[in-house]
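Missing here: one protein chain of the complex. Every other protein chain is in place.
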Amino acid sequence: MKRTIPLLITFAVGLALIVAMFIPHVPFYELDGMFSVFYDVIAVFAFILGGGNLLKVHLNKIQNKRRDWKYSIVTVSGFFLVLAAGLLKIGVPDGWSGGYQAPGSLFKFLYDATFQPLQATMFSLLAFFVASASYRAFRAKTKEATILLVAAFIILLRPTPLGYYLTYWLPEPLRFLHIPNLSTWVLSVPNMAGQRAIMIGIALGIVSTSLRLILGIERSYLGSEGK
Amino acid sequence: MAEAEKTEKTEGTEKKGTFVEKMGSVDRRIIFLLIGLAVLIPIIIEYTTAIPTSPLVQNLFDKIESLPPGSKVLMSFDYGPSTVPENQPMATAFTRHIFEKGHKLYLMALWATGPRQSEALIEDVISVEFPDKKYGEDWIHLGYKAGNQGLINTLLSDFTAMYTTDLDGTSIDEFPMMKGIGSLTDFDLILGLGSGFPGTKEWVQFAGDPGDIPVGGGTTAVMAPLLFPYYPRQIVGFLGGLQGAAEYEYALIKQYPKYEEKSRLASTSMGPQVWAHLVIVAFIIVGNITFFIERSRRKRY
Amino acid sequence: MEGQAILTTPLAHAVGVWIGALLTLMIFSFLYKDNPFYKFAEHLFVGVSAAYWMTVAFWTTLIPNLIARLWPSSMGSVLPSAVGNERNWWYLVPLVLGLILLTRLIPRIAWLSRWAMAFVIGYAAGTNFTRYLQSDFVTQVQSTMVPLYEPQGTLMATIGYTFSQIVVVGGVICAVIYFYFSKEHKGSFGRAARVGIWVLMAAFGASFGYTVMARISLLTGRMDFLYNWFIGANW
Partner (left out) sequence: MPKGLVLSALVLAVAAFTVHAQGEPPAPADSVMQAQSAPAPSVRPPSALRAYDTPNDHGSNITIEWEVSPDDAAPGSPVTGYEILRSENPDGGFESIATIVGSATIYADNSVEDGVDYYYRVEALAGTGTSDPVQAGPVTASQQWFDRSRANLLVISVLLIAAIITYVYLSTTRELYIRKIAGLEAVNEAVGRATEMGRSILFVPGIQDMDNVQTVAGVAILGHIAQRTATYETDLNVPVSRSIVMSVGRETVKQAYLEAGRPDLYNDDMVHYITDEQFGYVAAVDGIMVREHPAACFYLGAFFAESLILAETGNSIGAIQVAGTAMPTQLPFFVAACDYTLIGEELFAASAYLSKDRKMLGSLKGQDAGKAIAMLAMLIGVGLGTLATITGSDGLMTAYQWLKRLFSLNY
């Protein structure tokens, strides 16, 4: 009961969606769209579990005064402030029928003042990490690492005048060795070959994993076959 | 971080790291500092770079330069507000060059969000820098029509069937510059400014090839690789991302020095790119040189 | 309401910019080392963003796709457009599945939640199978079937074209061989796999280098914001 029914549900839903790809007849035609809306609704219910866990962890920290408990107060208060502003549509010009993100609402103000700059700044950290990663990773230790280095180097030179001065003097027949042309070639030939092989591999991996899930060979959350 | 520092310090104190070893494992925070400066300083001093123009961009520039004055150039705004930082400088550079050569500019859009960008171009560039150019004689604003590549198809056979009026609704028969425009084949050049679908690729596939019309244009950096296969046979040239726009600006300034001051939208934002890339390239070189020196030393013992 | 006028005034905008700038500096401080400022910004971001996505899910999924479908008349002012349409009983299925997922909160019947998980995993297997088969397997194999020889105008261009096509087709074949699981990578098969990993490394190096420009432009945007705030703020 606890094990066979979940396996049956996964088998039925997975198979129905695969078959729906080939049958345009009424029930199957909108199966994919309907199931995706069902999935979104389940995900909204799951939010209660997730949000509840977040609050429990931080309130627990505050109660037992564990390490950095003072910061947990920031998380909990930020959470309730934004949730109240959003669900109650505080400050929304046309009240309940107005959009929850309408300009002038507290929710929009908090989004513009805190969420958006924090997100953009965390994203911009990548510029620093790209530099430290390339300093450490692009070393000609092995043949593979050398190819990685050379390919990245050609592309990195492109926007810099260094790239231009390094190769502009090459005579006409060697024109394809000019950095702009060379980087175009590296991007559209070896890079495309590698990406294509990876995508073919991934597609086969996903086809096989989906099949294992549908046939119940891969059980993860139900525990291995033994028990 | 504390842990990492401890290990580094203990290593450092045991044997005084030679200069080479120190250069081999530079503390990541120094790299962060240099990248931060490499981006901030060009912004403060508004440093502009002279990006030498690659043939991909130069071909398109020479094409517009070589067209006889009064040629008809169609520019299509196929992008939204999110890619304005990359696409708008291209529209600006093209417009300046087209008016400088006395060509006729036809503005249209395959994207519903396109007209907003062409209106910004009219306000910021056309009405400010070229007040003498008359609407309906030197340039016209035709606006957006639905249909994606289907629209290009129809325009190829009968342009005026779809665009019976301009954006404000006045019939096209009243505009002298619209005379003789029966289909897309009557244009001397089509410039597709794109960031996705439909975009420059669709202009090549549905207008350039079937109608044998010269097509050029510009796309965002991420879409540029998709256009390489068409160059040079099916597309005159195109601008790839901000760097493409900066290269076109550089070519424009070289030809018409008076744009030195005004035409710097793309090249100023390319400043941080050049400096940051140079810092990264420098660190890669340093990292490899120290690696080779250490390896040769180890081989000798 | 008089309240909303305040939040769109220039003063409110200035306060917003100040908060944004301070939070930006707090996140950047992490680059030096972990410190109380970063801890504050991090914890604030977690709380604010969790609540943000919950609100978005509530107004864009729960209300229009569930409650409006099962109790359209109750929508009233929140979603006037939905009041007219009639009930769609099919939407009881996600409601039930959602509720039995919540049974995890009651240990005694927590095993019931596996039924909802089973639906989710079945949905994942079914949709991913079809999508990846079409977009990644079939399309990629078709676009690799390209003739190696095709006249390109000049002789040099034709040689270049043929060489490039050989590299593409050879590269794809060798890289796919690298992914082989059930065959020893020895002999000529091993050499092909070795060429395959080289092609993959070239692809990784190229796409790493290509995204650097996009990452730098992100930082340029933040630095621009900070710089304008710094010179704009009347100290």
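We call the chains A, B and C, going by the order they appear; numbering starts again at 1 in every chain.
Convention: a residue touches a chain if its C-beta (ideal position, glycine included) is under 8 Å from a C-beta of that chain, and two chains touch if they have at least 3 such contacts.
These figures come from a predicted structure and were not determined experimentally.
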Chains in view that touch the one left out, judged over the entire complex: A, B, C
Option from C:W59, C:Y123 or C:F225 whose C-beta touches the chain left out: C:Y123
Of C:F45, C:W59 or C:W115, the residue in touch with the unshown chain: C:F45
Touching residues (missing chain, whole complex) on subunit C: 27, 30, 33-34, 38-39, 41-42, 45-46, 48-50, 52-53, 101, 104, 113-114, 117, 120-121, 123-125, 127-128, 133-134, 137-139, 141-142, 144-150, 165, 169, 172-173, 176-177, 179-185, 200-201, 203-205, 207-208, 211
Residues of subunit A (touch criterion as defined above) contacting the omitted chain: 18, 21-26, 29-30, 39, 42-43, 46-51, 53-54, 57, 67-68, 115, 118-119, 122-123, 125-126, 129-130, 132-134, 136-138, 148, 195, 198-202, 204-213, 215, 217-218, 220-227
Hidden partner chain, residues of subunit B it touches: 1, 3-4, 7, 28, 154, 157-158, 161-162, 182-183
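Please note the rule applied: only the chains that are shown with their structure count from here on.
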More contacts between chains, B-C or A-C: A-C
Whole-Å gap separating subunit A and subunit B, where each centre is the average of the chain's CA atoms: 28
Centroid distance [mean C-alpha coordinates] between subunit C and subunit A, Å: 3
Touching two or more other chains - residues of subunit A: 127-128, 130, 134, 138, 149, 152-153, 156, 159, 187
Two or more partner chains touched - positions in subunit C: 31, 212-213, 216, 219
Residues on subunit B engaged by subunit C in the complex (per definition of touch): 1-2, 29, 32, 35-36, 39-40, 43-44, 85, 221-222, 233, 241-243, 269, 272-273, 276-277, 280
Residues of subunit C defined as touching subunit B within the complex: 31-34, 152-153, 212-214, 216-217, 219-220, 223-224, 227
Complex contact set, residues of subunit A against subunit B: 127-128, 130-132, 134-136, 138-141, 149, 152-153, 156-162, 164, 168, 175, 178, 180-181, 184, 187-188
